[in-house]
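Can you keep this structure in mind? I'll have questions shortly.
In this view, the complex is presented without one of its protein chains, the others remaining in place.
Chain nomenclature is as follows: A, B, C, D, E, F, G, H and I, assigned in order of appearance, with residue numbering initiated at 1 for each chain independently.
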Amino acid sequence: MNINLLETFKNPEPGRNYIITIKIPEFTSLCPKTGQPDFGTITIEYVPDKCCIELKSLKLYMQNYRQKGIFYESLVNQLLNDLSFIAKPRAMKVTGDFNARGGITTKVEAKTGKLF
Amino acid sequence: MNINLLETFKNPEPGRNYIITIKIPEFTSLCPKTGQPDFGTITIEYVPDKCCIELKSLKLYMQNYRQKGIFYESLVNQLLNDLSFIAKPRAMKVTGDFNARGGITTKVEAKTGKLF
Amino acid sequence: MNINLLETFKNPEPGRNYIITIKIPEFTSLCPKTGQPDFGTITIEYVPDKCCIELKSLKLYMQNYRQKGIFYESLVNQLLNDLSFIAKPRAMKVTGDFNARGGITTKVEAKTGKLF
Amino acid sequence: MNINLLETFKNPEPGRNYIITIKIPEFTSLCPKTGQPDFGTITIEYVPDKCCIELKSLKLYMQNYRQKGIFYESLVNQLLNDLSFIAKPRAMKVTGDFNARGGITTKVEAKTGKLF
Amino acid sequence: MNINLLETFKNPEPGRNYIITIKIPEFTSLCPKTGQPDFGTITIEYVPDKCCIELKSLKLYMQNYRQKGIFYESLVNQLLNDLSFIAKPRAMKVTGDFNARGGITTKVEAKTGKLF
Amino acid sequence: MNINLLETFKNPEPGRNYIITIKIPEFTSLCPKTGQPDFGTITIEYVPDKCCIELKSLKLYMQNYRQKGIFYESLVNQLLNDLSFIAKPRAMKVTGDFNARGGITTKVEAKTGKLF
Amino acid sequence: MNINLLETFKNPEPGRNYIITIKIPEFTSLCPKTGQPDFGTITIEYVPDKCCIELKSLKLYMQNYRQKGIFYESLVNQLLNDLSFIAKPRAMKVTGDFNARGGITTKVEAKTGKLF
Amino acid sequence: MNINLLETFKNPEPGRNYIITIKIPEFTSLCPKTGQPDFGTITIEYVPDKCCIELKSLKLYMQNYRQKGIFYESLVNQLLNDLSFIAKPRAMKVTGDFNARGGITTKVEAKTGKLF
Amino acid sequence: MNINLLETFKNPEPGRNYIITIKIPEFTSLCPKTGQPDFGTITIEYVPDKCCIELKSLKLYMQNYRQKGIFYESLVNQLLNDLSFIAKPRAMKVTGDFNARGGITTKVEAKTGKLF
Partner (left out) sequence: MNINLLETFKNPEPGRNYIITIKIPEFTSLCPKTGQPDFGTITIEYVPDKCCIELKSLKLYMQNYRQKGIFYESLVNQLLNDLSFIAKPRAMKVTGDFNARGGITTKVEAKTGKLF
C-alpha cells in the first residue's frame, strides 16, 4: 500500500490521553487466491500522541486496497503497522469484520499498547 | 469560539458528588478542509464543583460552531477545555459522535478527572 | 458493461409463471463525477420465460461495475435493459438502494411488465 | 430424485378445504456448477385433496438432495412437481430461500392452483 | 378423544355476534408412527351461537391427547369437529403450530363458517 | 354489577362523530368455577352520542368485579351492555385479553354498531 | 381558552392540497374532578386553506391548559373547534393520547373534513 | 434560494416510468421568528421525465438553507416548486420531518402529479 | 477426517499476539447412531503463532464432515486437535452450537491455552 497517501495533523491536545474511534463499513479488497472481491468493516481505535490521522487521506489510503489482493490477517496487521508508523499513537487497535465467503465469516483483531 | 457566551450558576449541592449528562444531537460545524457541513451528537458528562453550566447559554455557545471550520479532534478537546475553564468541574467527559463522511464515521472521547 | 459475461440456462419449467428474487448487498461502482466509490444493494425480481439468469455469471457481470463510473439512475436502467435483453423475462423489476454520500441516500426502482 | 421415498396418508377431512404449511430450514444440496454445498429454507404450503404428505417420508425425500447437484430454479419446480404428483393437492406453493453465495442471496417461488 | 369431557355453558349474549380466541401453547400428543412426543400451540377462534366452551373442561379435554398417537392433520380437524359438535358455533377456526421434528416445523389451519 | 356506580357527563360535541378509546390493563375478577383470581386487560372503544362515560366512576365500577365470580364471555358482554345502557353510544366495542390460566389464554371481543 | 393567543401566517402555497402534522408530546392540564395533573400527547393533522398555524403561538396557546380543569373529550373537541375557527383548514384531525390515571389510559380522536 | 445551483442530467431512460427516492437526514435552516437553528429530514420522491436531478448539486442547493430563515410550510413548498421547475418531473412528492422545537414536532408533505 | 486438506500460510505478524475469529454457520455432519444429518454453527477463535489457517482449505476440510457420522463431543475436540496440530496456535477455542434434535439443542466448547 502507498503509505504516502496518509496525512496527519498536529494533535490539538497532546497533554491529554483521549480516544478516537473510526469505523469504515464500506471496505473492499480482493481475495489473493481467487481474485474475487472481499467486503468488510474496519474499525480503528487509537490514543493520539504528537499527531492525529487526517480522515480524508485515510479514506483515500483505504481505497487503495480496492484492487489489491490481500489476506485478512495481513490486511489488519498492515493497517496497524502503517497507521502506527505514520501517527505513532500511544495505543491503537484495528478490527476487521469480513462478510461471509463460502458461508464463513472472519474477524481479525490486533493492537499495540493499552487502549483502555 | 466565544467562551464569554457560556454562563454558570451556583451548584445547589456542592457537598455532594453527582453527575450531570447533557446530550446535543443537533450539533453542526464545517469541515476545515472542504468547507462542507459536518453533523454529529455531542455528549457532556460532568460532576459539578462550585458551579453548574447554564443550558441556554450552552446552546448559544454550541451554535457558534455552525459556521466554523474545525477538526473533530480539536472540537472535542476545545469543548472540554472551554467548559472546564468556565465550570471547573471535579470531572468531565466530552464525546463527539460524528455522522458518516465518505462512508467513514468517527467518535472522539476526551475527559479530565475521574467521572465514575 | 460487457453483457457477454451474462449466461442463462434453460428455464426448467417454462409452462409455469414463477418468481425469482436475487439480492446483491455488496454492489460497488464509482461516482462518474468524483471517481469516488459508491456502495449499495441491488435487488432483481423476475418471472422467467425461456431461460433463467445463471448466478455465477451474474456475479461476474456485476463485478464489472467495480471500476466503472456510472450514475445510479443509469445503472439501474442499464441493469434492467441488459438482464431483460439476455433473459427476455415475462416481467422484471430492478431496485438500487445506495449508501449515503454527502449525507444523502438514494433509491432507484425500474421495471418492465407486471410482476405480481 | 427418488419420488418413491414420498409417502402419503388418507386426508382425514377431504370434505374441508384447509391449509398445511411445512418449513424445512435445514435444506442442503450441491451447486451443479462448482459441486460446493448450497444451504437454504424450503417452505411448502398446500390444500390437501385425497391425501396428505407424510412428514417423515418428506424428510427422507429432502435428504436425497444432500449429495445432488441442482439449480435453485430446478429444485423448487421439481419439489412442486414431485409433491403435486404424489399428493395431488387442490393447491400448492413451494418457496426456496437460499443462503448467500458469492455475496448473492436468491429466493424462488412457484405454485399451482389458488392457495388463499 | 372423549368428547364427553367437553362442557359448555349458555351463551350469555346469543343475540350478538362476537369472537372468542383461545390459545393453548402447552399442547402435547404422540407421533402415531414413532410414539415420540409432539409439542405445539393450538389456537381456537369462534363465534358462539347457543353456548360457549367452558375453559377448564377444554383444558382437560386437551390433556387427553397427551398419551394419544395422532397426525397433526387429523388432530386439527378432530378438534374442529369435536368443538363444533359440542358448541355448534356460528363459525370456528382451529390452528396448530407444531415444534420442529427432524428439523421440520408444520402448521395446520382449518375452519368452518366465516369468522370475520 | 352495580350499574349505578357509572356516571356520564354531557358530550361536549354531539354534532360530531369521534372515537374514545379506554384501556384498563389492571382488571381482576374471580373464576366462577374455582374462585381463583383472573387477570386481564379490558379495552373499550366508543363513539359517544348524548353523553360520555366519566372515567373515575368507570374505575370504581370496574373495581366491583374484584370479588365477583364471572365467566370471561359474560363479563365482556355485560360490560358492553352496561356501558351501552348508561351512555347509549352510537357504536361501542369491548375487548377482554385474559392472562393464562392452566396454560390457556383467552380473548373475547364484542361490539354494537359500526365503530370505523 | 384564550383563542387570541393563536396566530396564523399566510399559506405559502394555497393552490396545492398538502398535509401538516404537529405532535405535542408534553401536553398537561388538570382533571376537572380531582384537580390532579393530566399528561398526554396531542397530535394535530390538517390541510391548510388560506393560512397556516404559527407554531410558537400554538405552543403558548397549549400552555394555557396547564392550570385548567377539563375533560379529555372536551379538550380534544375544543382544540379542533379553536384551531378550525382560527385557521379554517380544508380538513383537520385532532388526537389526544392521555397517560394512565388510576390504571386507565384514554385516547380521543375527532376530525372535520376528509384528510387523506 | 439560488435555484441556479441545481443541475440536472439527461434521463438515461425517458421511455420508462421509474421512481427515484432521495433522503436528506442532515437538513438544517433557521427559524424566521427566533433565528434559532431548525433541523429535520427532507425526502424527495419523483418520476423523472426529460432529466434527473444531479445529487451533488442538490446537496449544495440544500446547504444554501443553512443560514436562511424560513417556515417549514414555505420550505417544503419551495423545494417542490424549485425542483419541479428545474427537473419538470412527471410526478414529485416532498416531505419534511422536523425535530422538536418547544416540545413540538412537525411534518409537512406536498406533491404534484401521481407518484404510484 | 483428512487433515491434509488443511493449508496454512505464514503468519504475517508473528511478533504480535492477535485474535482471529472464524464462524461457520453452515456446518453439517451425520449422527453416528441414526445416520440422520446434523446441523450447527462452528466458531473457531485463535491466536496464531508461526502460521494462519487458510480459509478456503478450512472450508473444504469442514465439508469433509458432510457425509461422516460423528458425535458432537468428538467433533469439537477433533476440530481443536486437527487445527492445533496444523497451525500450532498460541491459544485456540472451538465452539459447536448444534440445532435441535428430538427437541434437544447442544453446545460443546473446548480450548487450549489462554485466549484473552
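FYI, a residue touches a chain if its C-beta (ideal position, glycine included) is under 8 Å from a C-beta of that chain, and two chains touch if they have at least 3 such contacts.
Small disclaimer: the values here were computed from a predicted structure and weren't measured.
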Contact residue for the chain not shown (choose from I:10, I:50, I:88 or I:107): I:107
Touching residues on subunit E - with respect to the absent chain: 26, 28, 36-37, 39, 63, 66-67, 99
Touching residues (missing chain, whole complex) on subunit F: 36-37, 39, 99-100, 102-103
Subunit I residues touching the omitted chain (full complex): 33-34, 71-74, 76-78, 80-81, 101-112
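Note that only the chains that are shown with their structure count from here on.
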Repeated interface matching A-B, over half of the contact pairs identical, chosen among E-I, B-H or D-E: D-E
B-H or E-I - the one linked by more C-beta pairs in contact: B-H
Rounded Å distance between subunit F and subunit I, as computed from the means of their C-alpha atoms: 60
Subunit B-subunit G separation of Cα centroids, rounded to whole Å: 36
Two or more partner chains touched - positions in subunit A: 26, 36-37, 39, 99, 102-103
